[in-house]
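With one protein chain held back, the other chains of the complex are shown just where they sit.
And now, chain A:
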Amino acid sequence: MLAREVVEELVQVLGRENVLTEQEDLLTYAYDATAALKHQKPDVVVSPISTEQVAEVVKIAQRHQVPIYPRGSGTNLSGGTVPIQGGIVLSMLNLNKILEFDQDNLTATVQPGVIIQTLNDEAAKHGLIYPPDPGTVTTATMGGSVSECSGGLRGLKYGVTKHYIMGLTIVLANGKVIRWGGKTVKNVTGYDLVALFTGAEGTLGIITEMIVKLIPAPETRKSVLGVFDNLDKAGNAIAAIIRNKIIPATLEIMDNVTIQTVEHFVHAGLPLTAEAVLLCEVDGYKEVVERESVLVERILKEEGAVEVKVAKNDQERDLLWLARRSALPALAQKRPTTVLEDATVPRSKIPEMLKIVRKVADKYNLQIATFGHAGDGNLHPTILTDVRDEDEMKRVHLAVDEIFHGAIALGGTLSGEHGIGVAKMDFLSLEFGEAGVEALKALKEALDPNYMLNPGKIVRRD
C-alpha cells in the first residue's frame, strides 16, 4: 500500500483530476494485451502533461522508493506495462501532441502519447510516411512503440522503429532530463543513447519527446499472391525474390492451419489444401513497380507456385490483403485465448522454422497456426488455447519453450518485435549467455541503480 503522503505529493504536482486512486480505476491498469499473464493493479495512476511533471513524479518516486511503470495504450504483447510490483503507473496518454513537422529536414517532433496512426495521417498530408506499422497502428502510442521498438509488415524494405528515431528527450531515474540526438543525419557525439533507449521498454529512462524520421510516400504499389503445395518451394521462392535483387515492401506468409481458418472466416478463395501462401507487395515509382511485379510473378511461377494472382487494381489488392489482415481475427475467434509469439529467424531458415513449429504442435497436441513477415524472418506462431484449461496451458508453456530453442538454434532471436518484458525474461541467457545477461544488468544498474523504472522487466534484480 502506498503512503498517503506520496499520493498527496503527486496531487500537488499534477492536480487531483490527473491522479487516480480508486480501486475501480486502478484495476483497469492491471494488465496489457499479453495473454495468460498474471495481473497486478498499481497503487496509483498519474497522467502528466509535460516533461517537467514527469521529472517531478520520478523525484517523488525516488524519495519514497516507489516503482514507476510507464504506459501508453497497453497494447504490447510481452507484459511490458503490467505494474508487477504495484506502485505508480505513469500514463503518457495526455502528452499527445505533434509538436512540429519539419518538411525541410523530413522530421516530426512528437510527444509519447501520440497514436501512430495520428502521425501517419498528418504525414500523409505532406506526402510523407512514417514507415513502422505494427498491427496496433491505430491504437499504439509512439512512446510505447519506440520503447518496444515495434516492427510490422514493412520491415524488409523499410526497417523497424529504431531506424526512424533521430532524437529523444529522456527523464532519467534520478529525475534529470537529457536530450540526445536531433535532426542531423550524422551524429557521433558520445555514446548512441538514442539507440539504447529505443527498445529499452522503459527500464532505463522515460521518453517524453522524440524526433522521428519521415520519408517520401511511394508513388504506387502492387500486390502479388502465390499459392504453394509445398513449404520448401515457398521458402525457395522467398529466397529467389531477394536473390533477384527485389526488395518488396512486404512479403508475408501464411501456413496451412492459418489458410484453413482464414478461408472459413472470409472466403477469400484460398485453396484449403495449400501448404503456404506468399503475399508480396512492391512499391515505389510506377515504372519500377511495374517491372518488379512482373518479375515477382515470374519468380513465383518458376519456383513452383500452383497459382499466382496479380492485383490489377486497388479493389483486387484489398481482396488479396483481406485474407492476410483477417489472419489474427480469424484465429482469435476459434478459441478464447490466443498466445501470439514472434520468434524470428534469418529469412533463409523460414521453412525449417515452420517445420519446427508444426512438430511442436503435434508433440504437445496443440493448435498452432503460423503466419508472419516471411521477408524479414519474423514469424508469428499463434497458439489457440483456453487459459482456463490448466493441463493445456502447461503444454502451451512447454511448446513456447521449444519454439524459442528452435529459433535460437537456427541463428534467430527470441523476439523480433514484441519485446522481452516479463514474458520472455527467463529465456535471455539462451540467446546471449550469462555474460550477456550480466552486461544487461550492468547497464540497468548504471542508469537505474534502485530499480525504479519498470522493475521486473528484461532484467531481474538479484
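Points worth noting:
By definition in this document, a residue touches a chain if its C-beta (ideal position, glycine included) is under 8 Å from a C-beta of that chain, and two chains touch if they have at least 3 such contacts; residues count from 1.
By definition in this document, contacts and distances are computed from a predicted model.
When the unshown chain is looked up in UniProt, the name that turns up among "Glycolate oxidase iron-sulfur subunit", "ABC transporter permease", "Dihydrodipicolinate synthetase family protein" or "Rod shape-determining protein MreD" is "Glycolate oxidase iron-sulfur subunit". Among the residues A:Q62, A:Q85, A:N105 or A:T139, only A:T139 touches the chain that is left out of the figure.
Here the missing chain is touched by one residue of A:Q65, A:Q103 or A:Q333, and it is A:Q333. One of A:Q62, A:N94, A:Q260 or A:S348 touches the chain omitted from the figure, and that residue is A:N94.
One chain of the complex is left out; on chain A, the residues touching it are 20, 22-25, 27-35, 47, 73-75, 91, 93-94, 96, 113, 117, 136, 138-139, 328-329, 332-333, 336-338, 386, 388.
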